[in-house]
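The complex appears here minus one protein chain, its other protein chains still in place.
So, chain A:
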Amino acid sequence: MAEEITLAQVPLGQLCRVEDGAQLRLMELGFCGGSLIRPLYGCFGGGTRVYCVKGTMIALRDRDASQIIIRVVE
């Protein structure tokens, strides 16, 4: 059985699909069920990363990304 991992745990460059988007605000930015997301860059010192979602680049802190449950796409 696949373990639940959050967006914050996905390694850079790995494509994944959102299972549960949690917050409404994040949902509307594209982090909603079924969306494909790819983490692209991390900031200096870590804690925040840039994700490519629906063609847009959005920076999100790990504490917020850890609320988004995803499934890795091969």
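The working rule: contacts are C-beta pairs under 8 Å (C-beta built on N, C-alpha and C of every residue); 3 or more make two chains touch, one makes a residue touch a chain; residues count from 1.
What we mean here is this: contacts and distances are computed from a predicted model.
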Review point. Given the options "Anti-sigma F factor", "Membrane protein", "3-oxoadipate CoA-transferase beta subunit" or "Ferrous iron transport protein B", which would UniProt use as the protein name of the unshown chain?
Key: "Ferrous iron transport protein B"
Review point. Residue-wise, where is chain A in contact with the chain that is not depicted?
Key: 23-30, 32-33, 40-48, 50, 54-61, 63-64
